[in-house]
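The complex appears here without one of its protein chains, the remainder shown in place.
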Amino acid sequence: MDDIFLVPVIHKYLLYSPLHHFVALVDRHAAQLIRAGLNTQDSVPEVLKTIAEQLHSVEINPPTVRTGMLDDPLFLGMIPTRNCNLGCRYCDFAAPKLDGPVMSLDTARQTIDAYLNLLKAAGRDYGEVHLFGGEPFFAMEVVQFIVEYATLGASELKLNIHFEAITNGIYNSKSCRWIADYFDTIILSLDGPAEIQERQRPARNGHNPFSTIIRNARVFSEAAVELIIRVCVTSQTVGRMAEIAAWLGEEFRPSTVCFETLTESQLSRASGLMPPSPWEFVRQFVDATRVLDRYGIEIVLSTTNMQNIQTSFCPVGKDALIVSPDGTLHACYLLPEDWSRNNLDLRFGRVAEGRFEIDDQALQRIRSLSVYDKALCSNCLCRYHCAGGCHVNHHLAGAKHYDDLCIQTRLITIAKLLLQMKQDELVDEWLTNRPAMEASVMQPTDRLFRLEPIP
Amino acid sequence: MANLVVTDVCNMKCSFCFAHDYLRKSSFISLEAFEQRLDFIERSDINEIRLIGGEPSLHPRFPELIALAQQRGKHIVVFSHGLLSERALACLESLPVEECTILINMNATRTPGQRNTQEQHQRWMTLRRLGQRALLGFNIFEANPQFDFILPLILEANCRRVIRLGLAHPILDGQNEYLHPKQYPMVGHKISQFAKTAAELGVKLELDCGFVRCMFSNDDMETLHQAQADIGWRCNPILDVDLTEQVFHCFPLSGKVHRPFFPDADARNLRALLVEQTRHYRMAGIYKECSTCSFRQRDECMGGCLANTMKRFQPAALRLRVPDDVVADWPRAMA
Partner (left out) sequence: MSGNQSYEVLINPHPLYWVRDREQILIVDEQSQEIYALQHVEAAVWTWLALAYSYAKIVELSTAMLGVPSAEAEQRLQVIFQNWQNTGILAIEAR
């Protein structure tokens, strides 16, 4: 009951209870009556009874941190190589980018054996293999072996395996057709039309790969593979989000477009790339939502996915098994150098002799990284879906105030809930009223029972 | 069932048109050839005469074609975009309601992607005059189809209380806009919701060929049953008899799966030949899962549109150099 949130939106209030899957728009008086009614079991006016009943109904349990044996991994992640043929101006993945280690066929084989055996022993019939990089298809032979070997093993054990990869889209036509036919989901990084893509994601060899990426995106569009397009938004491109959305919708038939804001880094600053203002981003995000809706395409900002009630935003803490090229087991696909800058160690074992050798202490330490340890999140309506965001890049330790990432997540969460209730006019009015937006996201607590008085 | 192509001329530019690549000529069927086709229909015990194009009403002797068809005493079906000349409209209006169905394609347009109020007005006038003769159809080629506008038109123009929904299928090796099978589940849900709204107004949905069972969730199926929607999981050769004495499986496959049309042809034999010509592709379906799907095994689905299925296949271009000493012991099967 404590996890009911109330946020002012101009002259109305958004009442949201993620654990009841409940959302409503009420006025101040109604909010006060509901609060009083829920607190004291006093009678609530007839017109508000349905709301009070729903909030009195059994809520789902708050999400908990995992314990016990690792027998339900979120997915198997494999990093065939950290190498990549692009030199993205915001990508901090460490050098060397072209001649770093590549996973051996033997490591790949042992990893898949370990994963399939784990699934079988746990009585499961479904698994997921996700490929990360660098650019995973830069080690194409290894990937092709992984898919064939996993398919063969899964078939023998009567398991169904879903294959997914995140990719930059640079390979020849034959390889692209193979990816389109053999993968279930492809997440393609494509920041926009030529001038944006070339500025933000140039090739390392000076060539312009844009036409290759577009050709391959069209192959994915025409094939059965689910295509998700990931767009990195900067302060320079934020004003073009609706245009980018229309272009992607018209050209590539993606199921989903993820608009993610740039993660600021030394390299991005040196390249003159900055994240957009959260206030501008939410306006553009709403415009892009409407554009993509016409094409039946879902829009996503990863920290605002309210389908997931969770204690951690990412694979960390969900027992994802992410295997690096040398067979080390990680909880996160980012580089160890990145974790250690934030005093994190996300290693928890290794692959050896066809099984996962898991360091139980490390596993428990990683599982405990959750929203419950993030003080700033405790009163935020986004705590059960954003869960504090990326453990590596979103620095919340000791934070007293919401930063731009928090503000953007809070704004978009509110906008999405209002749009879900078809409150388009209210959203438009709110988006042009900066003080009202600030009042929505800057209140010290969103908890209905801690707001004193209701603002 | 068989469709008689009476012209390959059309004055619309629908982006989803299955006959897109076919409509490049300017031919009209002769009355003599049309009579031959009518003999074929009778000989084959087919109970409908279905006129298709292009746009059949653009045939300069359209009223005479209709009169010849009428003489055979069978139900007449005309596939039209509904933007008819006064002459063609008067001809169709004169047919008794119970003897004809004018299937109007509600999203045919000269200006794809743009709202065309002039066309909408003209089609509205057509519907009002055809009344119960008109059955409204809609081709779905986008993941978020907007078909709600059809319901008030049916009620106001007093057309038949049925909407025929078709999926836009790809022309094999062609260039039309079509609904990709990966978009089907989203559309499936929208159709079920539309069926519910339509049923509340006394209108039933009739689903055309190429639908698959798995595009509808169990809840969607329940909604469709309650709305008494007519659902089939068909993909059979209808037989389109064209102007160049060819019979093809359907427009999407017209370039690949066809047979010659002989004066003494029989529809049953032609259909069997076309089925045989495509038999080996039927083991697959529009999805990776179709060949081992339980709906398919229980005959609750046919695996969707054959053009979509065949589009998934790619030509093999194998070329492997094997060292001589390795091959030395192999039996020699020369190409």
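As written, the chain order gives the labels A and B, with residue 1 at the start of each chain.
FYI, a contact is a pair of C-beta atoms (placed from the backbone, for glycine too) under 8 Å apart; a residue touches a chain by one contact, two chains touch by 3 or more.
What you see is a predicted model, and the numbers here were worked out from it, not measured in a lab.
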Among the chains presented, those that the missing one touches: A, B
Candidates A:2, A:46 or A:106 - the one touching the absent chain: A:106
In subunit B, positions touching the absent partner: 276, 279-281, 283-284, 288-292, 312-324, 326-327, 330-335
Interface with the undisplayed chain - residues on subunit A: 105-106, 108-109, 141, 144-145, 148-149, 151-152, 155-156, 174-175, 178, 181-182
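Convention: only the chains that are shown with their structure count from here on.
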Between subunit A and subunit B, centroid-to-centroid distance (C-alpha), Å: 41
Residue ranges of subunit B in contact with subunit A within the complex: 142-144, 180-183, 186-187, 287-288, 312, 314
Residue ranges of subunit A touching subunit B (in the complex, touch as defined): 177, 221-222, 224, 226, 253, 255, 293-297
